[in-house]
Structure formats: C-alpha cells, structure tokens
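Of the protein chains in this complex, all but one are displayed in their positions.
This part shows subunit A:
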Amino acid sequence: MASRHGQKKVKEEAPELVKAREERESAILKDYLGLKEILKEVIDSQKRDNDALKVTTALLRKSPDYYTVWNVRRTILKEGFLDSADDDTANQIYTNELDFVQENLKLNPKSYWMWNHRRWCLEHMSQPRWDRELGMVNKFLEIDSRNFHGWDYRRYIIRQLDLVDKEASDKVLDRAQAEFDFTTNKIHKNFSNYSAWHNRSTLLGKLAEAMTEEEKESIVDNEFDLVKNAIYTDPEDQSAWLYDLWLIGREQKSISVLGASVISFHPLEIVVAFDQTVKLRNAFTVSTRLEHVAVPLEGEWKATGSDASLGSVWIFQQAPGAVYGPTVEVLIFTEDVCAVRAGSTLQSAVCFELETLNQDLNEISGQLTRLVVGKNLMFDVTKRIGPVAGPDGTIETQPSSSKHLVTSLTSSESLEGRVELLQREIASVRELIEIEPDCKWPIQILSTLLSELRETVSIHSMQAKDIDDECIELQEKLISIDPLRQERYEDRRTQLVFDRETLSIIKDSKRFPEIEFAPEQPRELDLAMRGLTHIPTSSYFIHLHSLNLDSNAIKSTRFLRNLLNVRRVNLSNNLIERLEGVQHAPSLEFLNLENNMIAKWEDVVAGFVFWREGKLARTGCSVKVLLGLNPVIENEGGENVLEQRWEDVGEVGIEIQWKSNELLLAEQEELEQQLQGAKDDGGEQGSFKMDGNRRVSTTVVEIATGH
C-alpha cells in the first residue's frame, strides 16, 4: 500500500500556477538545450578534460536517461583520466562515479543507464565492493520493493558474489538461501510483487538442486501454502497467481506424429502429419531397399503452405530420376524436429514402412487405408514405433525422461503424484470460486488445472470429456466477466471445442500421452455453429472429404493448406477477409465463402494463383466458389471486374458465383414464373442469369451448406 504502483495521479492546477510552472519549465529547457549544444562541441572537439566531464555531469543531472551522454562520459573518463591513472587514482575515480550515480539514482531509481553505469564502474574497478552494493540495493528495495531495476541489480550482485566464491559451494548455497529469505521478507510486507515472486522461483530452482526429493516436497508444500494465502487474501492480484501457476508447472507437451500417407507414387510423394507446427532441423531420412541394400532416396521435404519451412504437415517429393525399390522407409529422429511451442519435443524416433510392390490397390492389405485424391492414391503407412537404428547404425535408446512432473520442482515415477496434486489444487480453487464467483483468476487457473489433468487421462475417456465440457463453460464465464479479454478466451474456447469435436479423428498412441490418427478416418465433419475463431490443428483434417464450418467466427482460411484430400468446404457466415491456403487442396471442388468479409477481388484471386501453381493443373479438376454477400460485390462490382482480374489466373476451371444461393433460388423461381407468364421477355432473363455466374456449367444450386 505504501507504493505508488497502480495509483492514478490527479493534479489540478490554478491557471496562475500553470503559468508559473510553464515559465519555470521553459527556463529549465533553455538551460538544458544550452548544455546539449556544449556537449556537441565536446564530442566534436574530442576534449577529454575536466570541463568536458562537468558538462556530462550537468546534463545527466538534468536528464539521466540520455544514454548517449553516459557513453560520452565513459569515453572521457577512460581516455582522459583512467588510461593514465594508477590504481589508487582509478579507484578514486570509480568511487566518485559510484557516488554520482547513487545520488542520481535516488531521484530516478528506474533509469536503466544509471544502473548500467554503476555496473561498468564496478566491473572495471580493481576491487569492487559487491557487499556494499548489496547494502545499497537493499535500501532501494526498501523504498520501493517492486523496483525491478533494483531486483535485477540485486541478482547481478549475487552472481558477482557467487563468482568470487565459486570454489565454496556452501557459501553460494548459503547466499541463495539468504536471498530466498529476502524474498520471503519482501513478500510478507507486500505480496503484490512480481519481482520478488520471480526471484523466488529462480532461487528455488537453484536450491532444489542440492535437495532430496523429500526436502523438495516439503518446500513445495510450503510454497503452495504461502501463495494460497496470498491468493485468498487478494484474489485479484496477478503476481501470486503467476507464482501459483509456476509452482503447478506444465507437463511438457510432446510432439506427436499423427501418421504418414502416400499421396502419389509417380513421383513418390509421402505426407507426414504432426499434431502441431514444427520446424525441420534435419530432413527426415527416406531410404529404399534396392537389391537388398538400403540406400537413401533423394528428394525434398516441404511443409504445406506458403512458408515451406514451418508447418504441421510435411510432404516429401522424390527427386526427379530417383529410383525406389519395393520398400521405402521414412525415419524421423527426435532431433529432426523442434516445436514452435517452446518445450515440446519428439519423445522417440518414428519409422514408417511402405511396401511399394503392391501398388495395385486391390491387393493392398486391409490395414492400409485407401484415400483417393483425384487420380492419385493415398495410403496410410504402417507406423513402426522405436527403437530404431540411428543414422550411424546404433540403436537409439528410449528417452530416459520416464519421470512425470508433479510440480515445477518435484517429479515422480508414476502419474499418480501429478493427479493427486492437480486434484488437490482443483478442489482448493473451486472453493475460492465459490466465494468469489466473479473473479477471473481462479477461473483461469481452474481451466489450466483441468487441462493439465486431462493430460493424464485418455482423450477418449469420460473424464476427458467432462473436463472439456467444463473448460468450455469456464471460458464462457470468463468472456462474460472479463469482456476486455474476450478474444483470448474465445481462442481458448475454440481449442477446447475443436479437441472435443475431432475425437473421431484421433486416438491415443501407444506411447501415452501422445496421439495418432484413428484407423478409421471420418470422411465428413460438421462443425457448423461452434463459435470457432480458428482451426487449431488443421493437420487433423488431411483425410477429410467434406468440412462444414458454416456460421463460426473464423478469420483465416490458411488451414486449407493442410486439407490435402478435401472436396467440399463450407465457410459461409464467417469473418474471412481473404482467401489463403488453397494451393494444397488439390481435390477442392466446392468452396462456399458466402457472407464473409472479403472486400477485394485481389484477395480472392491471389489465393487461386497459388492454387493453380499447386496440384490443380495436374488433376484438372474444376472448383466452384460461392462469394455472395461479401463486401467485394458492393465494393468492386461483379462480372466486369472479375473478367479483367481473371485473366491473371488463367483458365483453370474455376467457377465463381457471386450471387447468394438464396437470391439465386428466388430469382430462379421468379424466372420460371416469368417464363410461364410472359414469353416475350426471355432474352432478358438469360442475361440476368449470366450475371450470377461466370460460367454456368453445372447446376447453380448445388450444395449442402449450413443454411
């Protein structure tokens, strides 16, 4: 309460006071500008004497955040004084500098450059007095216990002191302990202190290294107790919740390889799908057996989409002229991929085997799912789970991290510890929510805890389903009590709904908690009116033929890039502004974009430019796109504009309909009536119909949409 954080300063001034103040300020400004001029001269003249130093002193007194001046000052000190000084003199100079900084820090304790200058002095002194520095920073933290500059500086000093004592590990540990006590002290005085909590978490990590598992457990209990007390005292304070969250820890998500398929045999094209966006560190190894000798198969791995270096679906394309034998192997080693989401890793190597001899689909054994992509064939490949031989022939051992996380500091052989902890925490936070139903923090934490609990059970279990349902409800509650962060909660909600709705696509992998494609893939998925803002994991959809996303809140169609097998996509009544990602949807036949936010033809056309360059040319399919009720119709008109634009795309079998289906239906009815009523007007009707479609080649009203 003593601190000024979060307090609004309101000052009302009488006009005459304002005037007086302005006069004062203009005098100060004039003074300051004058000094700046002199400084310029100093810099230009390369003066390195006392006068030059005085200019910087005067300037820095007025404006300590003017970091150039600090640099100039250091240059003057170094070249003008220190280079020629003996040890004692140099020390004296540094001491003077320290005094100067200290004096100014009092007026401006949050200036980066002053703390910085202080470090410079100490690091150049022959015998820096780190203990004295600790005393100083103590005082600063006493004045304002939340000054993160002070905390940062404190950690810096401790590091320096630890360096001095690097031979004496007990001293270092003692110091860490003293620092830990210091945070306790500060937190007791005012627990709304991010810096103190943060420092505490880093210190605990350090201290835990020297502890037995039992000691760690007792400390964790203590920490939970402390942070719970803070939370119950003031549940609106974020700093304690963040510490709580840190304590609970998050199970590191592993990267799952969902499956692999062949989408073309000539040339050979293999698809590997991941459950998240990954980066390739090394290209996955593809080898083939030629005359009983395994040889690498030349080729290139590319992610779908415009950025080929990043994605959840990767396609291997055989190099022109490369030859492959009856079996092909794809090997993915743990170090080959890294996740975009920090911390996720591939837990073990994965191998896919492909028998290319039985290219005749009818003879392929039943375990392989057949997917028809245009004229090509798509096979699922048998997935083999490690151990597998590494590139050097050695057998890769299973990763040693068989330990499960319990909290950020503790772990256990079994999952039970984690489950127990999570359930305890869930019960506790539920109790708080009962008292404070409208506080956003406990609800958010509950949602996180439940999600963590879900990680410990099968995704198809009842418990997982209940958790998903509750979490979705929690997001809705959060949206209602914290509308400022609505979009964030909606995104989270989208993830949850998505996970719930795509259970038929995914099964638990043998290496729990990983997942992989279910053996029977659905061909159609209806996600209409689910409130989705995006498609969290589009790699789930590589097998889909038909996807209905009508009436959601989807903003981007980039997910289309992974819908390798899709024919019909209904995106009517969403918030899409431009068409993206269609280039890897080679089988696309029908795309409903009615009633979206597309405002420019370019934004549609651009999408298809890529499309043409993709698979389409090869398959020769035609696609129909419904664009009715988009602003583009109003903004840029219909047919004429499209005619011009379309030349860029070329004749690739794209059919655009820019009247809405509803309108067309009505018109058609009217037309039929008119045809029956007055036969004279027939010519007019024909052109009317032409307005709505560029090329009327098939029936106009074709599609099952969400209407």
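Assume a contact is a pair of C-beta atoms (placed from the backbone, for glycine too) under 8 Å apart; a residue touches a chain by one contact, two chains touch by 3 or more; residues count from 1.
In the analysis below, contacts and distances are computed from a predicted model.
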{"item": "Protein name, per the UniProt record, of whichever chain is missing from view (\"Defective in cullin neddylation protein\", \"Tubulin epsilon chain\", \"Rab proteins geranylgeranyltransferase component A\" or \"Lipoyl amidotransferase LIPT1, mitochondrial\")", "value": "\"Rab proteins geranylgeranyltransferase component A\""}
{"item": "Among A:S26, A:T68 or A:N229, the residue in touch with the chain that has been omitted", "value": "A:N229"}
{"item": "Options A:V101, A:M136 or A:A273, residue touching the unrepresented chain", "value": "A:M136"}
{"item": "Selected residue (touches chain absent from view) among A:E436, A:E470, A:E577 or A:D603", "value": "A:E436"}
{"item": "Touching the absent chain when the full complex is considered, from A:A27, A:A178, A:A283 or A:L310", "value": "A:A178"}
{"item": "Sites on subunit A contacted by the missing partner chain, in the whole complex", "value": "1-4, 106-107, 109, 129, 131-132, 134-136, 138-139, 142-144, 161, 164-165, 171, 173-175, 177-186, 188-191, 207, 210-212, 215, 218-219, 222, 228-230, 232-235, 428, 431-432, 435-436"}
